[in-house]
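A single protein chain has been removed from this complex, and every other one stays in its place.
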Amino acid sequence: MKLSVALDSIVHSQWDGTRRTLVENIAFEIPQGTTMGVVGESGSGKSLTSLAIMGLLPPGMTAAGRIELDGADILQLSPAQMRKIRGARIGMIFQEPMTALNPAMRIGDQIAEGLLAHKPMSRSEARAEALRLLERVHIPDARRRIDSFPHEMSGGQRQRVGIAIALAPGPSLLIADEPTTALDVTVQAEVLALLGELISDLKMSLLMISHDLGVISSICERTLVMQSGRHIESGATQQVLRNPAKDYTRRLISAIPRREDDDARRLPVAQPDETPVLEVQNLSREYRSLSGQVLSRAVNDLSFSVRRGTIFGIVGESGCGKSTLSRIIMGLDRPTSGRVLFDGEDLFAKKPHELRLARRGFQMVFQDPRGSLDPRQNVSRIIAEPLYLDPHAPKGKEREAMIAEALTDVGLHPDDARKYPHQFSGGQRQRIAIARALICKPKLVVADEPVSALDLSVQAQVLELIRELRDKQGISFLFISHSLAVVESISDDIGVMHRGQFVETGKARAVFADPTHPYTRTLIAAEPRIDQPRRYGVVSADEVL
Amino acid sequence: MSAIVDKPRRSWFGPHVRLYLGMVITALVVGLAVLSLVWTPAPPTKMRIAMKLKPPLESGLAGTDQFGRDIFSLLMTGAWNSLSIALISVLIGVTVGVALGTMAAAKRGFIEEAIMRFADVVFAFPAIISAIMIAALIGSGALTPILAIGLFNIPVFIRVSRALAQRVWANDFCLAAQAAGKGAFRITTDHVLPNIAGGVAIQATIQIGLAILVEAGLSFLGLSLAPPSPSWGRMLGDAQTYLSQAPWMAIAPGIAVAVAVLGFNLLGDGLRDKFDPRTEGGA
Partner (left out) sequence: MTGIFLRRLGSFVLTLLIASLLIFACMDLLPGNAAAILLGTAARPDTIAALEQQLGLDQPAYIRYLSWVAGAFTGDLGNSASYGVPVAGLIAERLAVTLPLAALALLLAVALGTPMGVWAAARWRKAPDRIASGFSQIGIAIPDFWFGLLLILTFSTGLQWFSAGGFPGWQEPASGLKALVLPAVALALPQAAILTRVTRSAVLDVASEDFIRTAQAKGLTESRILWRHAVRNALVPIITIIGLQFSFLIAGAVLVENVFNLPGIGRLAYQALSQRDLVVIRNVAMFFAGLVIVVNFLVDLSYLWLDPRLRARR
C-alpha cells in the first residue's frame, strides 16, 4: 500500500459566496510500512490535510488535487466507494479520547461495529475479534471491560480503545491526529509505545499529526512542516530537526523550552535570615463524604517555600493536586489543615478585610487566556479589577497611568486599554492577564498552566516575559505546569508533585540532572525530546548511527 | 452531516433571512398596535347593527362582526392589548426569574436547590390552570393574564439565566474576580449580568411570542380583558358561535395571532443565529 498526496488546495466556501483557501500545494508520499509526521502550529492546516485523506472535510470545504491510494485517486470516489476505504484501508485515531467515543454505546460494540461494516462476520465472531483487539492494545481484564461504557475507563484506556477501533478492520495506514495531546506525559509514552509496537508488528504505515516536535521525532521517520496551510519543508525527521533548511522550522525548534544559560541569569543573592515570600507548611486538603469519611486527599501534608525574586516550578500530571494547591494559596479554597504564610504572615488567620489588603501582594494568572478575560469588558476595566482590593486605589488620571504602565510592562501599547479581548491574539490575551496580575505591584504571582493553551512560538515569548518580570521587577512566581520542559526551562526551584505530595524538591538544575525519586525519573524518561533518536516503531538500519 | 462535500451556492436565503423577516413582521405588528392608539379605520368599539356580519372588503378590510364592528380596527386595538399584556408579563418573568436564576448560579447548595425546586413547582402549573385559579379569586380582567403568564415565565427565566450564568461562572475571569476580593453579588453585577444579557433578551423575544399565544387562549375562555376592550382571543370565542354564517370572523384574528407569534419567534431565532452561532439549533 502506498499513499501519495498531491493537494492543490482545500477551500472553504462561505454562505455569502466568499472562498478562503486554507491549504495550498501540499505533497507527500507514504510508502508501505513507513511513518510520516506532519507538524505545525494551530491554523497550519495539518488536521484538514488528514481529514481530506479520509474524505471527512467539514461541510463547505472542498479538496482539489489528487490523493492516490495505490495509484487510484480517492478524491474521485463516490461516497459509497469512499466508505469502503475508510476504516478498511485507512484507520483514524482522534485527539480527545473522551469525546471520540460514543458515550451511550459499550466499547465492544463500538469496535465490532467497524468490523461488521467491512467484513462478512457474524455478531459473535465480531465480538470475539473485538475482545482479541482489546487484548492486543493491552487493556487489562479485557473480557470484563468489553462491556464497559467509555466513561468507565481512564483517558489512556479510552485512547487504547480508539486505537483498537481504528485497527479493527485491518487497515494498512493509520492516521493519528494529535493522539496523545490530551494525555499525561507518562500515559502519552505508553500510547506512543503501543503505536510503535503495532505499526512494526502489523507492518502498517502511520501518518501522525502533531504540534509537538518531540512526539513527532519519537516515532516518525520523515517529517513535513506546515505553516498557514503551506508546505515549509520536509525530509527525514532527524535531518529536519538537526539541520532545518527554513527559518520557520528553525524558529519552531528554538521555541522549544530549554534551560537558559546560567551565565545570562542574575541569581538572587539569598540572605540567610530573609523570610521567604511564600511559605506553605504541612498543608492538607481533604474531600470528605457527608458521613465524614475521607474520600480523597488532593493535597497531603505539603510544605515548601518560595524565595524572593525566584520562580518555583511545580510539575505534575493531572489529578496530582496542583490546581487545588494553587486555589488554596490564592484563598479561593480553604485547607483542611496547615498554614500558608505570605511575607511571614498566616493568611488564614487574618480577618476578611486584612486578607483583602494582603491579597494585593499576590496575584494569579490562569491557563486559558480566552476564558480568563471578560469579553464584555475593555482592557482597562479588566486590568484594573484587582484594584478593587485596595480602598485607597487611585482613580482617574493616576489610575490610567497605572494601567498604561502595566500594559507597557507586558509589551503592549497603552492605547490597547480601550480595546476588547476579542481584538487580541491568544498570546496578547495572556499578556493582558499578566498585566492584570501586575497592577497591584505584587510580590508573588501564582501562574497555573499559563502557557499550556498557547502555540510553541507564543509560549516562548510569554515565558521570556515572565523571566523578564522576575529579573527586572523582582517578582516571585509560583509556576504550575504539566509540562516538564516548560517547568525545567523557567524554574529556579522545583517540586515534583504526585498524589498530593512532593516526591522531590530542590534546585531545578539539580533535580533534572540527577533525579533521585523513581517517579521523577519516569516523568523525565517519558518526555519526548527532539535531541534523542527515534524510540518507537521500526528502527531502520540507516538511522542507527 | 451527511454530505461529505457540501456544494454551497450563493443564496438569496442568506444566513440571516429569519432575522430580517422577523424584524419586518414584528415592526408591522407593533406599528399597527401603536397606530391603533391614534387612528383606526373605524371606531373599534362602535356597534353598527345595520352593518353586522359583512364579509371582508364589503365592509372594511376584514369584514364586520355580529355587532357590525369593523374587524380590522378591532384587530389593531387588540394587537395593542395583546402586546402590552405579553410585554408586562414577560418583564415580570425576566425580573424575578433572572434575579433568582443568577442567585442560584452564584450560591451553590441549599439556596440553589430551593430555587430550582420552586421553579419546578411553578412550572407544574400550566398558565391556563393558574389563570383559572387567579380568576376564581380576583375575577377576570387584565391582571389575571398578566399574573398567570408572568408566573409561568418565572421558571423559564430561572432556568435560562441559571444555565447561562453557570457558563459564565465556569470562566477563569470569575475566579480572577474572586481573587480580587469580589463577592458573589458583585461578580454577578460586574461579570455575569453583562454576559447573559444577550441570551436573556433573545429568550425574552421568544417568550413574548409565546405570551401572545397564551393570552389569546386565556381571552378565548374569557379569562382576560373584559369586554368591550377588543382582544384577539375573545374575537375567536365570539366567532365560534357564527362559524358557519361568518367564517371570516374566525379566520382574521387567528391569522393575527399566528403572524404576531411568528414575527417574535423569527426575530428571537434570528438574533440567536447572529449572536450565538454555537446553538445552530432552532428551526
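Order as written gives the chain letters A and B; numbering starts at 1 within each chain.
Throughout what follows, a contact is a pair of C-beta atoms (placed from the backbone, for glycine too) under 8 Å apart; a residue touches a chain by one contact, two chains touch by 3 or more.
Please read these numbers as outputs of a predicted model, since none were measured by experiment.
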| item | value |
| --- | --- |
| In the full complex, displayed partners of the excluded chain | A, B |
| Of B:M23, B:M47, B:I88 or B:M133, the residue in touch with the unshown chain | B:M133 |
| Which residue of A:H12, A:K46, A:R86 or A:R136 touches the chain not shown here | A:R86 |
| Contact with the hidden chain (one of B:A177, B:V257 or B:L271) | B:V257 |
| Touching the absent chain when the full complex is considered, from B:L61, B:I111 or B:A124 | B:A124 |
| Residue of A:H12, A:H118 or A:R431 in touch with the missing chain, whole complex considered | A:H118 |
| Contact set of chain A toward the excluded chain (per top definition) | 54, 56, 59, 79, 83-88, 91-92, 94-96, 99-105, 110, 113-114, 117-118, 149, 151-152, 162, 165-166, 168-169 |
| Residues of chain B (touch criterion as defined above) contacting the omitted chain | 1-2, 6, 117-118, 120-121, 123-130, 132-133, 135-137, 209, 213-214, 216-217, 220-221, 223, 236, 239-240, 243-244, 247, 250-251, 253-254, 257-259, 261-262, 265-266, 269, 279-283 |
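As a convention for this text, only the chains that are shown with their structure count from here on.
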| item | value |
| --- | --- |
| Partner chain A, residues of chain B touching it in the complex | 1, 3-11, 14-15, 170-173, 175-182, 186, 190-191, 194-195 |
| Contact set on chain A toward chain B in their complex | 13-17, 55-57, 59-62, 79, 82, 330-332, 356, 359, 363-364, 366-368, 371-377, 382, 385-386, 388-389, 433, 436 |
